[in-house]
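I'd like to ask some things about the structure below.
Only one protein chain is missing; all other protein chains are in place.
Each chain gets a letter, A and B, in the order it is written, and its residues are counted from 1.
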Amino acid sequence: MSGAGAPGGRLGPGALGALFLVGAVGGLIGDMCHVVSGTTSYLEDPLPYVWRSQLWFPLMVGGGTAALGWIRVRFGPVADDEPVGGETLRQAVLMVAAVLGLYALTALVRGEPDEVGIVLVYAVAALICGAFARRPVDLACGLIAAAFGVTTEIVLAAADVFEYARDVPQVAGVAAWLPGLYLAYGVVAARLGMIAARFG
Amino acid sequence: MSGAGAPGGRLGPGALGALFLVGAVGGLIGDMCHVVSGTTSYLEDPLPYVWRSQLWFPLMVGGGTAALGWIRVRFGPVADDEPVGGETLRQAVLMVAAVLGLYALTALVRGEPDEVGIVLVYAVAALICGAFARRPVDLACGLIAAAFGVTTEIVLAAADVFEYARDVPQVAGVAAWLPGLYLAYGVVAARLGMIAARFG
Partner (left out) sequence: MSGAGAPGGRLGPGALGALFLVGAVGGLIGDMCHVVSGTTSYLEDPLPYVWRSQLWFPLMVGGGTAALGWIRVRFGPVADDEPVGGETLRQAVLMVAAVLGLYALTALVRGEPDEVGIVLVYAVAALICGAFARRPVDLACGLIAAAFGVTTEIVLAAADVFEYARDVPQVAGVAAWLPGLYLAYGVVAARLGMIAARFG
């Protein structure tokens, strides 16, 4: 009944801050996997490093997570079958763990035959989308994340801000499995937005 | 209420064609993983290649998928708790992604210690069977797939039509993890048959 989660609802500052934090910390953990495995390398470091990442990276992922959650709550319908109570925390843990596992998997497959890594990453991404998306709007958020995220990385790679290792299969300068990672991330960010809406 | 999905029902040409197509394309994707990783090699190529596979391979997997679906619908009971509506597409995506992921995993474990790869593959196969099989007849379809699939590959390997790499742990000339892959595939083919039955 709360306006926070109703159709056309808006997430408050606390909810947006929580989404930003989850996205930023998750982004740092995932990016660490990419950097230590040599999957990606920063070529310019105008900003300080946080852990293994240039400061702009966690800000981008955190901001993207908050934005996707806001979009989902603002434009999407609220399901009557949303999980309640402790169930929300369980869902959040499962979703965040799934995306972090997929992130680490994209680092693990470096050195494997290109096609094997690509099939494995897209298969797990499809499992995450299939398991956690509840409505078409959740998948739409995944597509938005893939479009914006991949485009941003293509631009930054073209500008020599960072690069993918030469042995990582690439399209337009970014990893061929990248859309799958962003798709799963976007679906989970949307669902985290719905959970955050319950808490304000 | 439709006769298509009732006990003793039969799948129509459209449903069988859809199952064939899913199996053939899925087989091509999985076989590509095996060929590029060197897990398997074709020794004879009397037929044209489709992607990385000799033409008979996708025909065999496609035909097997349609046959398993037909068997499941023809001889198995129809559960009252079958997923309905959008749930069927979600289930189909999850199941196909799970089997393709397992297929890619069997390629990924080449080079790992034999026992590690075998335990991992059978564990994931058991997860797929446990997650998607709904009735004993679904598991029976998995066993049928394992028996026919593994026997066929043993015969073809013995006839030097193709071979598994020497560093892949083998039983009778085929990979030791092969029964697990076919078991999971057969369970999923059976369940895809039940989903196809809803559409004719």
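Heads up, the rule we're going with is that contacts are C-beta pairs under 8 Å (C-beta built on N, C-alpha and C of every residue); 3 or more make two chains touch, one makes a residue touch a chain.
The structure presented is a predicted model; accordingly, all values stated were derived computationally and were not measured.
K.L.:
Would you mind spotting which of A:11, A:24, A:60 or A:98 touches the chain that isn't drawn?
P.N.:
A:98
K.L.:
Considering the whole complex rather than only what is displayed, give the residues of subunit A touching the chain that is not shown.
P.N.:
Its contact residues with the unshown chain are 29-30, 32-33, 36-37, 90, 93-94, 96-98, 100-101, 103-105, 107-108.
K.L.:
Touching the hidden chain in the full complex, which residues of subunit B are there? Just list them.
P.N.:
Missing-chain contacts on subunit B: residues 109, 112-116, 119-120, 122-124, 126-127, 129-131, 133.
Convention: only the chains that are shown with their structure count from here on.
K.L.:
Roughly how far is subunit A from subunit B, centre to centre by C-alpha average, rounded to an integer in Å?
P.N.:
That gives a centre separation of 31 Å.
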